[in-house]
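A single protein chain has been removed from this complex, and every other one stays in its place.
In this document, chain identifiers A, B and C correspond to the written order of the chains, with residue numbering beginning at 1 in each.
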Amino acid sequence: MNDIRARKRLAVIGGGRPGRKALEEAREVGRLIARAGAALVCGGLGGVMEAAALGAHEEGGLTIGILPGNDPSDANPSIDVPVATGLGYTRNSLVVMNADAVVAVDGEYGTLSEIAYALIYGKRVVGLGTWEIRGVMAAESPDEAVRLALDQPEPP
Amino acid sequence: MNDIRARKRLAVIGGGRPGRKALEEAREVGRLIARAGAALVCGGLGGVMEAAALGAHEEGGLTIGILPGNDPSDANPSIDVPVATGLGYTRNSLVVMNADAVVAVDGEYGTLSEIAYALIYGKRVVGLGTWEIRGVMAAESPDEAVRLALDQPEPP
Amino acid sequence: MNDIRARKRLAVIGGGRPGRKALEEAREVGRLIARAGAALVCGGLGGVMEAAALGAHEEGGLTIGILPGNDPSDANPSIDVPVATGLGYTRNSLVVMNADAVVAVDGEYGTLSEIAYALIYGKRVVGLGTWEIRGVMAAESPDEAVRLALDQPEPP
Partner (left out) sequence: MNDIRARKRLAVIGGGRPGRKALEEAREVGRLIARAGAALVCGGLGGVMEAAALGAHEEGGLTIGILPGNDPSDANPSIDVPVATGLGYTRNSLVVMNADAVVAVDGEYGTLSEIAYALIYGKRVVGLGTWEIRGVMAAESPDEAVRLALDQPEPP
């Protein structure tokens, strides 16, 4: 397990009830994060969080879920390390605090709070069909989103 | 003191280093909140928070400051009831949780996180020269902002 | 209201379902805190918290309740300033963080967690029929408890 600590950690944030396109994008973002050797951090519940964790699992990645409730078993089945907080929505701050960079997919006000916190904490935030906020880098595809979040050059 | 509990509570949120116009607006918002018989809730520190609390005090109002640090004496001098949380920026969620409605004046990413939380919690949010976010009611003046926040009809 | 900030703040902690003796002691502790001109901080709910707040109100005191839930109206009727946290039991840390000293009356594991936090934060803790923990000063009566908490000399 000793290499887990060395991995970059990317948070994927987004709504609990997204449309089909956002779900597919989130899952692809999860796959790409795992393929890049990074760990995925998310809020641990359904919707974008679950799709991204599922994608990461498909590629053998590690997934961490920072939960609002106080029971680790609330996490979706694709979370390897559920972290209960009992903080309710206030835990949104902790989701992005635990990432090196953030990919936002779709999302409602909860996602907006996480974008705001990520920017407060000086983390890079890449958006995919999400809130247009000064400081968020817009991406056109899951591939571009994960490359930007990992600060990797575009392929030739 | 027994009437304190019955008062409406309005949060004033905004940046710690605003320009002169925002400071003057925040102070006037504070005055109007106190004049309306409502209590003021804020983050307890400087800038918009301090100007609003000062304005409320000028009109004999009660002010509550929800602080990021763990020392109640961190609060600005116009706070009557400082509440230390030790939660850092994560306390932003608690500021708006403790208000019936919110007035946002100017502000940076911290204010954005508070706007997001207020909307998550279903509170009315009125904006005065702040982030333009779906769900935030824009006001043109401190007077309009406080009237909207208190859900009061416009004067004839 | 400008004198509120200057008051000492004493937390009264204790169980939600105490026996009659503990309830009477808590109420008397609340009365004595108010009579001494100090504000009362507590967890805002029932049992010892409610009895102490009721006692403080009987003597015209100010009462602050730091609540586990996210709705300020959860507070018992004798709380002037309810502060919602949404932190669940984790809010116990905030109760004692907001006091200059602490009086513990009776109490179960929640009270034990508050005693521990008060001692972590270096606050004086006076116990009245509560956990016997190194660092807690034992008192024999509400009067002695409040005098010790306020660090006042015994009357001649």
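Simple rule for what comes next: contacts are C-beta pairs under 8 Å (C-beta built on N, C-alpha and C of every residue); 3 or more make two chains touch, one makes a residue touch a chain.
What you are looking at is a predicted structure, and each value in this text was computed from that prediction instead of being measured.
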Residue, one of B:16, B:37, B:86 or B:135, that touches the chain absent here
B:86
Taking the entire complex into account, which one of A:64, A:101, A:119 or A:148 touches the absent chain?
A:64
Please output the residues of subunit C touching the missing chain, sorted low to high.
87, 89-90, 92-94, 109-110, 112-113, 115-117, 119-121, 133, 135
For subunit A, which residues reach the chain that was dropped from this view?
1-2, 4-5, 9, 57, 60-64, 66, 70, 72, 75, 79-86, 93-94, 97-98, 121
Going by the touch rule given at the top, which residues of subunit B touch the chain that is not shown?
70, 86-90
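We adopt the following convention: only the chains that are shown with their structure count from here on.
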Looking at subunit B with subunit C, do both copies bring the same residues to the contact (over half shared) or different ones?
same
Computing the C-alpha centre of each chain, which chain sits at the greatest distance from subunit B?
A
If you average the CA atoms of subunit A and of subunit B, how many Å lie between those two points?
31
Distance between the CA centroids of subunit A and subunit C (whole Å) is 42
Using mean C-alpha positions as chain centres, tell me how far subunit B is from subunit C in Å, no decimals.
28
Scan subunit B for residues touching two or more other chains and write them down.
93-94, 121
